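In what follows, a single structure is set out as structure tokens and then discussed.
The other protein chains are all here in position, but one chain of the complex has been omitted.
By written order: A, B and C. Residues from 1 in each chain.
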């Protein structure tokens, strides 16, 4: 087993993953607004058009329904389109194609047709952006049978999960934590870490309170765990990684030990992913829970103007506050 | 207080409510596909174009984004558009306008602009229809801050809630239980029952298990309560009526007495309304709950072909099965 | 202005009407056409008889399905009565390797592509959502969300380009894609976006709009104030209007457009001007919104009658032929009724298997939950 390790930012790891997928399978295509020469507004597709040509890296007209709808046709012809949606808030013009077509085509055809489409969406806030550029719409997709939803939290997962998503035969919405694009890690480019695309993972062991989170909030929660140590509180942090299907076995296992769960995400609280986690964990671990599941989330408002986003988004202190509330029972 | 009572089907009650709203306020408009001469595919707007003219009852081009987007403009000009979406599954082309514009305009403008738009959506299954005609997309809207979501379960609520929604200043998604369109009740056309648009209501008292439901499932749950009597089980049935905001105070109050809650809806389970109800009730009534909240719902699949929809949809027996499971703890 | 007068103003009278490609008059007279005669000069009498057979048999499928719905065997049916020529003419222009993206009313196209008629019924009976294999006849599933399939067709055509499967000059290789949609559909953003994608990418796709003049109860005037074929010009590709009740004209113009696509010359729009003679679907009541006189007017333009008249006029067929087709139709109808009733209901738990290629454990758990629940009744019954 050779090892070809490289220190990469999350964005560059995604780029490397896309490149690898395109090298491995000539049917893999990139499509979206500005993905070609510009390499995407976050440069995630940087250099791909130059190396793979305009037929495989397609600068599309400016219309998300068209991007998703033509990706359906390309997938039916045997291609594996990877669509980029420029920002979270701009996926909605393509929502009809995603919900009524992409999610249902396999079912509609009685299992005959497959749509191996990946839709990449940079999501989340914390970057000081204007309206529609900081949202967390993952629950809209997780509520939709027929779609799968995953999100990465670090460069290693970015690199491997993206490749795994592209080679999977189901349509997958791939959420990228945009404010973590510039976080770095050493990535082994050759050896798959072995964890499945649809598996969650304990990223820090602990014994007092379980914290389940994903995407941009994983780092925040890990920092909270360090801070909690000072107060002699041991937090177990779980990176959910897969939002649909959820893989809650590690959460159940953990909650059976800790008796307390805090779920953390940026998205609004009502019907956010944390709600489903709370409901299922309560169903599964009813007699183990010492406290109701605490949801530390964005509020049920539109995403606020950038100057006050820090008060909207969960941060280290709000995670700890949630931990306190869980422990107060 | 005079009383002008009339026995009406739910569809006719909606029609009467629309007519009354149009009479009361010249700014109220109807718009949608086939709402004019045809009176809508369910005849809910029957006769309105004839009486109020084509300027107020508008047969629009066939495009849902256009319907919602032009309703925004009309609302900004001071009108109160009531949009009809022909079937649940066809709202998604208009989803972008709903989520990025309708839901956010008031917020975007710092509270200056108001969009008193009502979007009527016939929803739910059980009518033997083809794909896209039997869905329950309410959670997609309830997850969206800035929208309000309500649903009626009987002709009286149909008549009054629709008028209340039209006279409200916030945008409201109004879900109509299409398989109950032909259920009848006596409706007092003059005297408002006094219950607010955003209030839930106990529709049958009981003491063993609380059942929270809404829309088409209210009737099913009431029937289940009658059947449960035979087994000497007393079910308290709550019609939620308002899905966003939720009004759970009556549910909390009930669960504190019964210790058990079953939530019933047709929509898929994951991130359905029942999930939010379960999470909040568990947060509020943690020490009262004798069992985890049981969710009796559609499964996490696309809506099935009509010939097997009865096995997908919760029915009386599945509600009772849920009750049994709640009591088994 | 009432909807009524508006509805009439754009129809009926000939003045101001856009040019309509027509090769067969309603009376069955073959009229010459400078441009399009050449496109069908290879058509033999045998083929004409074949078209007639297509028209009659597909109409029979349609009318049988309406009856089956009345008898409660189908939940719904969307009749194509009146639109047979548009569908047969256009689909007989297809080659094996071409690919079709229909909406929900293309029963005659399905027939011409070789889809077993009984397979069309599953969706409307409620036993599946489309049971034929699109790969088998290059005939995609019906799409109910208006306009959505036009983007699929365009994307598919972009795939054809990427496969090097058009513009090579090889008649067995070069492929085109055809998307069917209605007049109402032209208002959906998706359809305009598909025009843009097709144009910008020069994709080998033919947009075939059956303008049957109604979108449920809404007359054409609620969707456009100029003839629909003109829309193509604004997007930068050719568009034309053809007599949609003239099977030969539909064949000719579609052949031309498909060949353009196969040759790498890009998209075209065909507006087949026809008329929905039946209700929108079996649940619709057209008497609420249109006048009988309109229907009467269009009966005179019946797409089948004119071919029959043409064949008789030009002695291509005799009474025996017509009787033979009728007999064939009767046999097929009989088989269709039988097969419809025999269509099996799916197993309730089958829904869990077809949501994903790779079914997650959480969904398998829901399947088990359903199976256990259903079994509990079996147990109950057994224990009685």
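What to note about this one:
Here is the rule we use: contacts are C-beta pairs under 8 Å (C-beta built on N, C-alpha and C of every residue); 3 or more make two chains touch, one makes a residue touch a chain.
Predicted model, so just to flag it, every value in this text is computed and none were measured.
Between the chain not shown and the residues A:112, A:204, A:256 or A:318, the one that touches is A:318. Among B:8, B:35, B:246 or B:271, the one in contact with the hidden chain is B:246. In the complete complex, the residue from A:14, A:28, A:48 or A:63 that touches the missing chain is A:63.
Contact with the undisplayed chain is limited, among A:93, A:216 or A:245, to A:93.
Taking the complete complex into account, C:231 is the one of C:231, C:255 or C:308 that touches the chain left out.
The set of subunit B residues touching the chain not shown comprises 29, 55, 60-61, 63, 65-66, 68-79, 93, 96-97, 100-101, 104-114, 145-146, 148, 168-170, 198, 245-246. Interface residues of subunit C with the unshown chain, by the touch rule above, are 186-190, 192-193, 196, 199-200, 202, 221-226, 230-236. Although one chain is not drawn, its touching partners on subunit A can still be listed: residues 33-34, 36-39, 41, 54, 59-63, 65-66, 89-90, 92-93, 128-132, 269, 299-302, 304-309, 311-312, 317-318, 321.
Just so we're on the same page, only the chains that are shown with their structure count from here on.
If subunit C is disregarded, contact among the remaining chains keeps them all in one piece. In terms of Cα centroid distance from the overall Cα mean, chain B ranks first. Put simply, the C-alpha centre of subunit B and that of subunit C have 36 angstrom between them.
Chain centres here are Cα averages; for subunit A and subunit B they lie 31 Å apart.
Once the centre of each chain is set as its mean CA position, subunit A and subunit C turn out to be 41 Å apart. The set of subunit B residues touching two or more other chains comprises 65, 89, 92-93, 131-132, 300-302. Among the residues of subunit C, those in touch with two or more other chains are 128-129, 145, 189-190, 351, 355, 362-363.
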